[in-house]
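Here's the structure, in structure tokens; my notes come after.
Note that one protein chain is taken out, while the other chains of the complex remain in position.
So, chain A:
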Amino acid sequence: MAKTAIGCEPTVGSLAPSKKREYKVTNRIQEGKRPLYAVAFNFIDARYYNVFATVGGNRVTVYQCLEGGVIAALQSYVDEDKDESFYTLSWACNIDGTPFLVAGGINGIIRVIDAGSEKIYKSFVGHGDSINEIRTQALKPSLVVSASKDESVRLWNVHTGICILIFAGAGGHRNEVLSVDFHPSDIYRIASCGMDNTVKIWSMKEFWTYVEKSFTWTDLPSKFPTKYVQFPVFIASVHSNYVDCNRWLGDFILSKSVDNEIVLWEPKTKEQTPGEGAIDILQKYPVPECDIWFIKFSCDFHYNAAAIGNREGKIFVWELQSSPPVLIARLSHVQCKSPIRQTAMSFDGSTILCCCEDGTIWRWDAVGAS
């Protein structure tokens, strides 16, 4: 990466904890022996704000956070294929509001589980290799997008089971796609990143008719005219190594590589000339000992804070939107030592969950918050 020019330096957060908020471990669950790769709260439906799910091995488990640090297991799903290893999950819902759990992993099959009836709703076969991340469009929660090792990002309609768009091809990723995220307000826009060290911003504006068509499609899903989106609107080289997590923060993007930090940057795209543009790196949030890939961070509902685990089992909670960034808290526990693959922040950030390589789930609650 080129040296930053004078006057374009990012503001780097200080690792000195502000003690703005204190967290305490309130629970720990050993779910199994296999590593847990993802944990996520349900932000789609207000009824389930305290419900979260984890994936690991061939298992998907649904829990509820209750008062006093209690975690109640609600549902558990096991893939009959023992070799399946789920890497990611996302909450979604059907158009009638039924809560869906969408999970994917090494087999490349997307499992859409109807949590309302505790049945598998659909399985999407199509990805040519393992699925690294699934995200839900908050404005239209029956749309999910998946990032795969097959170098593609695909947009699915969980209601009709249609693969609407494939983001791959001439301008697509050149290696595994590790992470993908919907823009919070621009419904056409997604950002994806992966092992080719780039972050790509895609627009599906020109293809939106296909998205609409997918809702009314009555024929077989396989007959849907799936389109390839071959060219992203912007390709950003922010990192010089694998980029394993990216999230929109408004119009900015938070992304992380294996360089012990989360980077906040602004993509400056030009509408007239897609593909061109510049990046402005605004802030950096240091995360020590976070130099292995496939560690993902998460934000609370309003994007006030982000929590990220590291290789040694510690969690760093950053205040995202202050400048310079403020480290809200650094969480550690003697017995939490294995790498934390993903964290989950509750709606208001008062609860932080993390799932670890050793198959444990840890719950941290903010002190003073009920």
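Rule of thumb we're sticking to: a contact is a pair of C-beta atoms (placed from the backbone, for glycine too) under 8 Å apart; a residue touches a chain by one contact, two chains touch by 3 or more; residues count from 1.
Just so it is clear, contacts and distances are computed from a predicted model.
Participant: Write down which listed name, "V-type proton ATPase subunit F", "Glycosyltransferases", "Protein YIPF" or "[Histone H3]-lysine(27) N-trimethyltransferase", is the UniProt protein name of the chain that is not shown.
Facilitator: Answer from the record: the omitted chain is "[Histone H3]-lysine(27) N-trimethyltransferase".
Participant: Could you tell me which of A:Tyr23, A:Tyr37, A:Tyr87 or A:Phe234 touches the chain that is not displayed?
Facilitator: The missing chain is touched by A:Tyr23.
Participant: State which residues belonging to chain A touch the missing partner chain.
Facilitator: 2-3, 5-11, 17, 22-31, 43-48, 51, 59-62, 64, 66-81, 93, 96-99, 107-109, 111, 113, 115-120, 123, 125-129, 138-139, 141, 148, 150-152, 166, 168-172, 174-176, 184-185, 195, 197, 228, 230, 241-242, 249-252, 266, 282-283, 293, 301-303, 321-324, 329-335, 364-365
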